[in-house]
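The other protein chains are all here in position, but one chain of the complex has been omitted.
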Amino acid sequence: MTEAIWILTLGFTGMVIFGFPFVFAIGMAVVLVLIAVDLPGMLLPQTLVASSQSFSLLGIPFFMLAGELMLRGGLSRRLIAVADVFVRHLLGGLGHVTIVASCIFASISGSAPATTAAIGSAMIPAMAERGYSRAYATSLVVSTGVLAPLIPPSIAFIIWGVIAEQSIATLFLAGIVPGLALAIGLSSLVLWRAHRENIPRLEKATFAEVKDALRKGIWALLTPVLVLGGIYGGIFTPTEAAAVACLYSFIVGVFIEKKLAWGELPAVMLHAMKVSAVVMAIVAVSGGLGVIVAQEQLATKFAALMGSLVAEPWVMLLLLNLGFFLLAAVMDEVALMLIFGPMLIAIGNQFGIDPIHFGAMIVTNVAIGMATPPVGYCLFVGASVSGQSLLAISRAIWPQILVMLVVLMLVTYVPQFSLMFVK
Amino acid sequence: MQTLLSVLYRVLQRLNAAIALLVKGIVVLLGLGMTLSILYQVFMRYVFNSPPSWSEELALLFFSWSMLLMLAVGVREAFHVRMDLILNWLPRLGNQLLERFIDLCTAAFGGYLAWMGVEYCLMMVGSTSAAIAYPITMLYSAAPVSGVLIFLFSLELLFDPRRLERSEGRS
Partner (left out) sequence: QTKIPIKLGWTTTDGPTDPYAVGARAFAKALEQDPAGKVFDVQFYPNRQLGDEKALLEGLRMGTAQAAIITNAVTAQIEPAFLLNDLPFLYASSNQAYDLLDGEVGDMLAEKLASKGIAVLGYMGGGFRNMINNVRPVSKPEDVSGVKYRVMQSPMYIGMYESLGGNPVPMAWGETYTAVQQGALDGLEIPLSVIDSTKSYEITKYLSLTNHTFSVIEFLFNKRWLDRLEPAQRDAIVKAAEVATKEQRIVSDESARKLVSVLADKGMQVNEIGNPAQFREKVKPVYEKFRPQIGAEILDKALVEVQ
């Protein structure tokens, strides 16, 4: 019992700090605990396989593949062009283009790093050309990546739905308002900055330009209609919707846009499987953790402890927000959800928090972590797309992080915020 | 001694390169298979009102295999996410020692997974899946295979004489 706790806290933290990949830090901690508390080692292969046997999680590679097909099929550029003709003339124009384009891409892609990559590869150079600092442009793109896990579909919500046994379709709905609120918050920041720095405005798009962008962008714009319409029209489950989105973006990319060559397809598939495996590897090794937590009844003990220390639900929520924010800064966010999932659910039950509202809060917290220095998927992608150092991006991103924290507070303390479209 | 090691390393390196290529090819096919299987399910349900009973289970079988295979490939291609602050901060010798230690631990993990995976599969002989009734060892053997690959790939990293710094792992 005590050995298990030492290994899971100190041992795991030590491995992470000394540079063990998160997946192996978790895996090795699991093995050490199994040996220490004399549980059968066969639990490792059993949980490794069993935790990936989930139809909901199968949506992850499909959403990754759909996003990758969109990107390589030229659809993300079409989306940016649509955003461009509508908002570029506003004060802080290209900033708004980035945000709007990210919102649309987020309603196709469930992945924050994929959204950062898709939007960043086009928008960072465009903004730099217009005189924005590259560090700022990158930091903005990194923060719009956070929209992807909030606006449905969302891989983070899929994983939370599997952990908390909640309907993924319902959880998706809970992310809409938080996502839009974040987009509005980021836009306000862009406005304020453009005003302060006196950034010149771009000329308004002509009607012909608007028409052209819409005509070329229509196939891309129809994707969210297909995916979300399919899920909420009761036609597909989220996983099936993701598979259908793959077929759709394949057809558009290969036959309509003609940007995707057949020969490219294996590489596209392999890339989707690789980025899925980055997430799924952590899901798989964390399965063993679940067994240990259950065997040692850590979740109920932890929840009871928290219950005895904290009486007010709002204090509890604030502590969770703060703890998650700090942990998500340095941890892999998926691992964070999986490791603390059972404890969190026990706490949520104890304080009588609506499970969907609770899920929205956790996912918002986790999404913010993806852009919070020093460790975050969006940061890494932003750095590699723009060539900027993590340090430079980290310095530029703080105002956006503050906006995200405001959204997090709204999600946490105004349940209607996440539950508006639910029920 | 030095030359013997470097010959052994070269053999391992070539073997692993071939294995990794093969594995990635298989993963692409598995990915294709699971996509088609779910699309077929949607199609049969809406067009013929007669959903297949095997599609989900087959897709999940491919899913588990592909993810565990890619988990191992991630060792060789260093795409698993990690925190490299300390590694970058350390002087070169310290960095090298720590990196090799991580490789050694990873190899041990792979070996343990392979060993326990085989034991588990032996125990599960005779059990079948719920829908297709395929032998369940077909699914669970993904674990020992992944373990063997993790072992081989991290052994290669461990003995790589030229590698001074592993590229930063990220997605």
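Labels A and B are assigned to the chains in the order they are written; within every chain, residues are numbered from 1.
Note that in this section a residue touches a chain if its C-beta (ideal position, glycine included) is under 8 Å from a C-beta of that chain, and two chains touch if they have at least 3 such contacts.
Given the structure is predicted, the values throughout are model-derived calculations rather than measurements.
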item	value
Selected residue (touches chain absent from view) among B:Leu29, B:Met123 or B:Met138	B:Met123
Full-complex contact with the absent chain, from A:Ser52, A:Thr115, A:Thr138 or A:Thr237	A:Thr237
Touching residues on chain B - with respect to the absent chain	45, 49-51, 53, 56-57, 123-124, 126-131, 133, 136
Chain A residues that touch the omitted chain in the full complex	39-40, 42-43, 46-47, 50, 55-56, 161, 165-170, 232-235, 237-238, 290-291, 294-295, 297
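Throughout what follows, only the chains that are shown with their structure count from here on.
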item	value
Interchain centroid distance [CA atoms averaged], chain A/chain B, Å	24
Contacting residues of chain A [partner chain B, same complex]	16-24, 27-28, 31, 41-42, 44-46, 48-49, 52-55, 57-58, 61-62, 65, 113, 235-236, 239-240, 243-244, 246-247, 266, 269-270, 272-278, 280-281, 284, 330, 332, 374-375, 377, 380-381, 384
Chain B to chain A touching residues, read off their complex	24-25, 27-28, 30-32, 34-35, 38-39, 41-42, 46, 56, 59-60, 63-64, 66-68, 70-71, 73-74, 79-87, 98-99, 102, 105-106, 109, 112-113, 115-117, 119-121, 123, 139-140, 142-144, 146-147, 169-171
